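Omission of a single protein chain aside, the complex is shown with its protein chains in their original locations.
Moving on to chain A:
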Amino acid sequence: MLEIDKLCYTSKLRYVNAGEKCFFSLASVILCIVSRSVPAALLLLIASTYLTVRRGGISVKRWLRYMTLPLTFLLLGTGAILVNISRTPLDAFALPVGSLYLTGSRAGVLQAAQLILTALSSVSALFFLSFNTPMTDILGVLKACRLPRLLIELMMLTYRFIFLLLENASAMLLSQDARLGNRDLRTAFRSRGMLASMLFIRAMRQAGSLYDAMEARCYDGQIRVLEEQRPPRGREILSIAVFEAVLLLLALLPFAAGAAGAGAWL
């Protein structure tokens, strides 16, 4: 998670308008999931990879490493769809085990492939968003979408304080290690317990101080801040519109083909 946070601040696409990036990834994900179209999923997978690796400047190795994580889950998860236990062998493959078969149908194989592809392409689009867009920019988009103020303020503070909490925790852990606080399981348990309670106390104290500091700057219960505007560019909007149109076309293709086929049959 911390690595992703670092990546998005160095991405070459960081200063592209965040609304565009959010729209691109969310619209594409919705189209792919709703249609389950294989060509659309393939196209999206290629597009997010191209955008993140070539345009965003994130290394191929890193991209593949992040993509293998969901892929592993998907492969394990789709096993259930792929493999049946049955007395009669199905048409794709069949492995005899005693009097039963571990077997799968062609339709099942296709369905599993479709599922994996759809899910993987959706994940890639979300990775594109999170690798190239800092959290603060995403919050700006949510604000523009009129999400409740309270929610946004909470997310903003949480995001900032995750890092302070981690900093505090790692400093304490280091100092415990330096004093042999984690030499065996027993001491480790004790140390972790103390760490947790100290972190809690510090967080409470820090929250108090922060509130004082905000009040000192005339805080009146509403966090108002300026967003740094990155105006959307015409060319980018056009590219995204064309891409989504192609995606929509690919998504509708099976229905169109079905309708045409039905027409010919009639």
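As a working rule, contacts are C-beta pairs under 8 Å (C-beta built on N, C-alpha and C of every residue); 3 or more make two chains touch, one makes a residue touch a chain; residues count from 1.
The rule we apply is simple: contacts and distances are computed from a predicted model.
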{"item": "Among \"NAD synthetase\", \"Phosphate transport system permease protein PstA\", \"L,D-transpeptidase\" or \"ABC transporter ATP-binding protein\", the UniProt name of the subunit that does not appear here", "value": "\"ABC transporter ATP-binding protein\""}
{"item": "Residue touching the undisplayed chain, where the options are A:84, A:114, A:136 or A:182", "value": "A:136"}
{"item": "Residue of A:61, A:146, A:186 or A:224 touching the missing chain in the full complex", "value": "A:224"}
{"item": "Hidden partner chain, touching residue among A:42, A:126 or A:156", "value": "A:156"}
{"item": "Interface residues of chain A (partner: the chain not displayed)", "value": "5-6, 9, 134-136, 156-157, 159-160, 163-164, 167, 206, 209-210, 212-220, 223-228"}
